[in-house]
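Left out: one protein chain. Kept in place: all the others.
Here is subunit A:
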Amino acid sequence: MLTLWTRVVQAAFIFLTTESIGVLLDPCGHISPESPVVQLGSNFTAVCVLKEKLPPEKPKNLNCIVNEEKNMMCQWDPGRKTYLETNYTLKSEWATEKFADCKAQRDTPNSCTLDYSPVYFVNIEVWVEAENALGNITSDHINFDPIDKVKPNPPHNLSVRSSEELSSILKLAWINPSIKSFLRLKYSIQYRTKDASTWSQIPPEDTSSTRSSFTVQDLKPFTEYVFRIRCMKEDGKGFWSDWSEEASGITYEARPSKEPSFWYKIDPSHTHGYRPVKLIWKTLPPFEANGKILDYEVTLTRWKSHFQNYRVNDTKLTVNLTNDRYIATLTARNLVGRSDASVLTIPACDFRAAHPVMDLKAFPKDNKLWVEWTAPTESVNKYILEWCVLSDKSPCIPDWQQEDGTVHLTYLRGNLMESKCYLITVTPVYADGPGSPESVRAYLKQAAPSKGPTVRTKKVGKNEAVLEWDQLPVDVQNGFIRNYTILYKTAFGNETAVNVDSSHTEYTLSSLTSDTLYMVRMAAYTDEGGMYGPDFTFTTPKFAQGEIEAIVVPVCLAFLLTTLLGVLFCFNKRDLIKKHIWPNVPDPSKSHIAQWSPHTPLRHNFNSKDQMYSDGNFTDVSVVEIEVNDKKPFPEDLKSMDLFKKEKNSTEGHSSGIGGSSCMSSSRPSISSGDENESGQNTLSTVQYSTVVHSGYRHQVPPVQVFSRSESTQPLLDSEERPEDLQLVDNVDSGDGVLPRQQYFKQNCSQHETSQDISHFERPKQVSSVNEEDFVRLKQQQISDHISQSCGSEQMKMFQEISTAAVFGPGTEGEVERFETVEMEAAIDEGMPKSYLPQTVRQGGYVPQ
């Protein structure tokens, strides 16, 4: 019982020393104010908590142990703490002798060791005295014979010896401790097999007397055992010695106690009536081999009288057997004898296996892979279990084991790995041969797949996508794939998860948004977890399949129809369109002005080319003959003609001048260009005028009469001032055709259809009544040529009509033009003044330019 009492001393504990100004304080307390150094003269409070110091309690439970030949150690319970330096002294004495005291160490006040061995067989009295400043006390005295407290030294030099006669015994021998010479001992012997961790005990009654050897029985043959031994006083008084050092020995060999597991494999590629049969067997485990197996003996019996013997050191034998039935027997041999025989029937080639095991299943338990099955109804000699790791990378290399015919639950005794798929096959073996095998797959321990499935799209629709994936290879499955999870999301949307059964390899995601990027990933799950495969993205299209077609096809059809209708319309109304889009443009090449030069050689079929230079309003030309010079020879005329042509080309496009370009101008830009031309065109719709330049061209005096075109786009004042010209025409062409013709010339094709019609009517009448020989008519022919050129196809029509008309009239086709000129001449003849300079026209009437 501790009581604390506090004494507060307010005092000045100042320990003055000459050197130090500090104060040493008792470590039991503290001072206030707290400071390691107290200044001289200052006041402070010192608090010291003192523990109560007690006299020693009476030591109890004194007991001693005598270590053989070494010492005697006594222990006791010293009782409560005294908080004082207390000495414990172990005292011992005989009646006649007092022994030296043993003083307990300060740190072990509960024991003391005498450094000599007390005398055995003489009682000794021992007690403990405890003493401190407050008092002393003595324990109860104990009186004992030290031999009854002795702990002997352990037996030593333990040896183990086997017996050749008996494989189940080992003989132990040892040297007893020296105490044995005057003391009877008993022993404790323990043993274990070398690999075991727990000890077996020899019955104590077998080792209850002093001895130095012992024979251990009922041991397994050819097994290494480890032994140890200890001893104590026979009567049980005292203490067991320590264990001796361990010693080991191997029991002698015995005949193999069991036949080896025996199985066979037939190579399916047998030829020539022989089949290579590989006989395989397992080495016997040590506890069945009972010794070192020297070799195996295999006997193959085909018929009862015919057998072959093989001696094999290996655990396999390949023999070529015929297709007959064989009986194979196997025995294992060691130094002592041979095992029983394993018998195996290798059925004939035509044997049909049947009667498999039923309800085969495999499951892991206690870190083992167990296989369970229901036995067939037939009597089974034994079962063969084969197993191998299923892998795409390596072939199935089966391991196997044999079980008795009574077994229907066992575990695979092999070094199995986790996360590997094992294919386990159970084959019952009957007396006449093996039955049908049954297989099952199992994992010792499943894990999550090491890779996830790679998902891809099979088809992507506007609102749905068909995902597909491949089954995971067995090497990465690490377990049975129970289900898949498909996670998909848009770029900003939430992730949606779908669970899919493991039997599927495709899945249709529906209710997707069109024209959206989707991210899909997929996990495969075993019982132990899942693993995601790589992400996959796809974009749903904007339109569903066929939607575009549904739009495009009708649109195209409609377009086509419209086009067709348009074409048809155009075709039907081609005349009207033609009139609007490409009106007849006179062909300048067919201009008869060119033919005015009397010496121009006749170029008959030059029309098409020369039409390029046609001028629609050339017909409107007023030609004024200035002078007729008979002296001028033809070459002069030709020259002037060339000059004219040159002029035409060098006048910067002004040559097309008169009326110029009207209809053909756009397609014949070389003929006329420039502002003047445009302005000319502007005037086309009105009246085209021509001015005959009287004087020389560009201040040159023309050597001969020169025909030139007016470059003026201004209406000829003359025409307006002299309406008599028109009137003249009016007067000449009185009757039906006059007015339209006038309009035609004025409007330059704009109205020429009408004029065609009119001319149409006129011609037959005129053809029949006109004399083709007339020069004036030739002039008119030129004019009419212009008309015909300017009106393009209309003229052709007219020609056709003319030719049609010609059928009714006399002459050949060659004369048609002549008729035409005659006609024109007839038309103009009356309106035109006779003063026009006639061109030199060859007989036949047609002068090309």
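Keep this in mind: contacts are C-beta pairs under 8 Å (C-beta built on N, C-alpha and C of every residue); 3 or more make two chains touch, one makes a residue touch a chain; residues count from 1.
Operating definition for what follows: contacts and distances are computed from a predicted model.
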Per UniProt record, name of the chain withheld from view ["GATOR2 complex protein WDR24", "SRA1/Sec31 domain-containing protein", "Cardiotrophin-like cytokine factor 1" or "Cell cycle control protein"]: "Cardiotrophin-like cytokine factor 1"
Hidden partner chain, touching residue among A:Glu97, A:Asp267, A:Asp324 or A:Glu547: A:Glu97
Residue touching the undisplayed chain, where the options are A:Asp145, A:Asp206 or A:Glu418: A:Asp145
Sole residue of A:Thr45, A:Asn61 or A:Ser178 that reaches the chain not shown, by the stated touch rule: A:Ser178
Hidden partner interface residues of subunit A, rising order: 93-98, 116-117, 119-123, 125, 143, 145, 147, 178, 181-183
